[in-house]
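So the structure is just underneath, and the comments pick up after that.
Of the protein chains in this complex, all but one are displayed in their positions.
Let's look at chain A:
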């Protein structure tokens, strides 16, 4: 039968192939489709959130709100671990998996995962993200602390420790001192590495986040294609799902989404490459432009002279700075009082924005909004920093 079928035409071949598969592996659950896996994951997330919430409540009642807030991350870890330990850890389906009629299997033989593998998964799912976040934040805070205490300090702090180790080697026997010096050298090397990491971390953090984001997205793309591992943790533990419910007629697949993600990743990668090229070009341009800065101001002078010709000669001197201001100003961020680009944008309570000086002077004259006549006071004027409108 299976030998005859490939010779047949395209129409029946697929059905025949499926039948052949069934014949070859008669009692095998189909792998779970992406929708079920995703639905199960969503359910699990919400149930884990429930457990976490319950843990938080318990903590709050037991130790008070302050402790609950201080140990927020730990409580979250506890809640998640509890949920996964009680479900996956004890060899049961999780609630989400049960809801979607899917079950965990490891390896290609379709056996349930071993306890060790399940533990590994739980570790990946709960503890690793927590630890990563914890270590990262620790390093960041350390970096901030070190920036505060000056950079020179740790040079000095290095020296006394070296002095101590040297003195200790002198007092001890030669063989022990050798091992000691090796140890101390190792330790100082580790310390130097640690320092280096701490210093570099703020610049590396966004990169690392980008990388993690990219990894998650790539994993999602693969999930859409093959439909095996929705989470990185499950990929790491090698746990995937089989469908044990009633077989449905229609099992949607998410390949198209995967293709879109692939395209997106390609575009992202291309842009990253282009930007790295551009940045090198831009730096070289920067050098050139800083050199040519006086020439650019020189260029604006003839333009102004044209303006000067239009208006009278007396005002030409004034025209220089005025026109240069108007050239720089964009049309939308103008103050309606001086008709120039807003300097220190300041909002009234009615929501209109002017220059600080303009509205202040007008407020001295008459305490109402120039645009809508809403009564205003000096104290109600708000200077808006970081405004880019």
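Everything below uses one rule, namely that a contact is a pair of C-beta atoms (placed from the backbone, for glycine too) under 8 Å apart; a residue touches a chain by one contact, two chains touch by 3 or more; residues count from 1.
Heads up, the rule we're going with is that contacts and distances are computed from a predicted model.
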Next item on the list: Would you kindly match the missing chain to its UniProt protein name, picking from "Nucleophile aminohydrolase", "E2 ubiquitin-conjugating enzyme", "Rab proteins geranylgeranyltransferase component A" or "Eukaryotic translation initiation factor 3 subunit I"?
Entry: "E2 ubiquitin-conjugating enzyme"
Next item on the list: Can you work out which residue in A:140, A:244 or A:338 touches the chain that's missing from view?
Entry: A:338
Item checked: Positions on chain A where the hidden chain makes contact -> 310-312, 314-315, 318-319, 322, 325-326, 336-340, 357-358, 361-362, 365, 368, 370-371, 373
